[in-house]
Structures are given as C-alpha cells and as structure tokens.
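Removed from the display is one protein chain of the complex; every other protein chain stays in position.
Naming follows writing order (A and B), and every chain is counted from residue 1.
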C-alpha cells in the first residue's frame, strides 16, 4: 500500500486517511484499491470495532482524479466501483470527518458512512451533470433519503456547492465544528468512544440500521455505474472532460 | 387552449403559467385539460429540456374550483387525476415557483415537481379533512417522504397553514426568496441554466432520481383518488361543500 492512503490502528479503531493533499486528495485507481484493502482489513479484523475515515490537508477530496480516471477502463470491476461496494457493505460503523472540498465521490462515499462530522469550511458538491454524467455511488436515491428529494434533485441536477450551514440543516452531515482541528479531535474521540462497545452489539445494531437495504444499495450502485459508463462514452461527456483538462 | 393556462417556449424551457388571477388561480376541469396538454407537449418536444411552472398574480393556486369541481364527474379518467398522473410521469425536470396561497392540489402538484422555489409570502395547505375528504395527489406518502412523517401527519390531519419559514425548514420547498419578483427571476434563471445540459443527461438523471418510484406513485394517486371519490359521496363532505359554497 502506498502512502496515499494511510492506515493506523488506534485501540479498536482503524483510522483510514486519504493522503494526497498536494492534489486536493483527488482519488486515483491505485488509491481506490488501497481503500478497498483498508476497509476490508477493518471489516475482517477481530480487533477493530469502528472505522474512522478522514483525510489530510485542507480538503477532504476533490473526487476522481480525472486524468487518471480517463486512463483506466471503467466497469463494474473497476476499483472505484469496488470501493463503493465495499464501503456500502461494511458491517462495522464508519465515522467520517470532512473538511474543505468534498466533490463527486468525495461526497457520495459519505452516503455510506454512518456518522459524518464536518468543519465550517466544508464545500460539498455532486457536479456529475457538469461533466455530462449521471449520479453515482447510490446518490440518486440515498441523497434524497438523507436530505429530502428537493435538495437532492437540485444538488444533482445543477451541481452547485453545498456549504456547512445547508449541509447541517438538511442532515447531509451530523454536525459542523468551527475549525478542522476541532473536527478531527471530536470525530476521533467519538470513534474511540463508540469502539468501547462490543463488536457484537455494534455490528448487530448497524445490521438493523442498514442491513435490509444493503442489497438494494448494492444493486443501485451497479445500476448507476452501468449508466455512468454509458454516459462516459457520450460526446457531451468527452467534450466536458476535454474542456476541464485543458482549462 | 384557453388563456387560463399560458404556454411559452423560451429557448429549451417551456414555461407553463396558471393564469386565472381573478379567481386566485382556482383550477377548473378545462384548465386541468390544458395543463395535461401543456405538460405532454413539453414531454414530447425534442426542443424542450426543462419545464418551468408558475402562475400569474398574487397567488399560486387556491386549488380546485369547488363550484366547477362539483359539476364535473370525478373518477380516474377525470382531467384532475390525469393532470396529476401526467405530472408524476414527466421524465424532464420541472422547476416550480410558488407564491401566495397554494391550497390542496396547489400544494400536492408540487410534490411531483423536481425543484420548488417559493416567495416569503407563501401560504401552503392541504385542508382536505376540513371538507371531509382524504389526501390526494400522492400526498399521503410523498409529503412524509419529503418533510418527515410528523409534519405530514399534522398538515393533513389538521389542514393548517404552512408559512415560508416552516416550508423551507422542513424541505417542502428548496428555497425562499424575499419577494415574488426575485422568485420569478431566480426560478426562471435556474430553469434556463439547467436547460443548457443535454436532454439525454437530464432525462437519464431524473430517471435515476425518480424512475423506480414512478409506478408506485401512479398506483398511489389512483388509490387515493378512488378513496377520495368515495368520500365525495359522504354526507360529511356534502355538508362541508355546502357550507363552503354558501358562506
């Protein structure tokens, strides 16, 4: 595993840190593979009760690294899709801390986390439509389930930014903290506190909270990915990617 | 088509305007037929990407024109039901701008719009129970899906008014604007901006957002309409209508 994804065990918490701050934590194919490995490790380890997902630097994640993304074949076996499927099927609680930009999959991965804390500088968006693309990562249904259909529609059909206040008021995040240090302190402390409960009761609770819907979410992620893959071949998407990469 | 429903194409946006301001835009059987025709035109036209629904004058719609409603046979083929079914099955995005009173179907039609902007003077209600009637237009399920079950229950079981602040906080509307001119400017501009995306990506996105539930919503509208039709024959409803029309 490269150092672009850092993994550290702290007691019964596995901290997974996206660590490519010089690129706003844009995610490459190799990083998705690392994330899959990290989450699978957390899921399988008898020592780990809770995952704490964060990133380093001023931004959570700018989303897909577009240049890398275009060099990688996209299908249901792709690491990006496998990452979403792995995260969606975790039976252990995942606490996420999000700061700065959280774009595209930087937001949609949060839909599969159980508790999401944010800092006041957070700026989230799902701008797939600006690239001629359709919703992915379960966002076409899970964003409405979390925040109501009107906000989900607006965010996905316009791609506009969502700031801290709106994110908190709509339930897109649990709570907003004044600055990023407080965010990381509080999210880390919550993960530690939760991890004191037994793995049995944490998993049994999460299965009740999420269990029945997991197979639907898996199907949804695959369905969205299939349509997303078709859209990637459209002239509209190709022109949008060109414009973005050559800006 | 009469001038009670105005239809105007502006670029790739079809603006549909309820235009009976001297009657608070109360809706007649003939107007529902006009609305069906207008939405079907938008759906079928290759030139149209987005619908912008608004009304003229100080109120969005007082709901059914009760005198006209009582003169028209009510069943699943009625224009009012066909209007709701047509709107619920639109595959192109619908942006609505709502100001002043939005009563009964004046609110329930908004449950089938994708983005709803409101002005600060908005006053919404679903007072079916005050007429001895039951929820219609999908409101028995869609209001709770959008705003939570407790608010939906209260609004439908008491028929009380919902003002701008509550509408915004509960997600019944996307955003509230200070006055009606700003509302119309902003809603129109959003529709124009959205319409710059291709029809393909807009429709594919909306199908993901709404597609799977559409057949359930169609069944729900029909089920509610059947019960609503039975309630219309009740002594309670007849007495309530009499009291209303002779007030």
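Observations, loosely collected:
The rule is simple: a residue touches a chain if its C-beta (ideal position, glycine included) is under 8 Å from a C-beta of that chain, and two chains touch if they have at least 3 such contacts.
Predicted model, so just to flag it, every value in this text is computed and none were measured.
Among B:18, B:50, B:88 or B:133, the one in contact with the hidden chain is B:133. Across the entire complex, the residue among A:58, A:127 or A:171 in touch with the chain not shown is A:171.
Between the chain not shown and the residues B:25, B:108, B:170 or B:205, the one that touches is B:170.
The chain not shown here is touched by just one of A:65, A:114 or A:136, and that residue is A:114.
Interface residues of chain B with the unshown chain, by the touch rule above, are 128-129, 132-135, 140-141, 144, 147-154, 156-158, 169-170, 223-224, 227, 231, 234, 236.
Taking the whole complex into account, chain A touches the unshown chain at residues 93, 114-116, 145-147, 169, 171-174, 190, 193-194, 197-198, 200-202, 204-206, 208-209, 212.
Note that only the chains that are shown with their structure count from here on.
Inter-chain spacing, taken between the CA centroids of chain A and chain B, is 35 Å.
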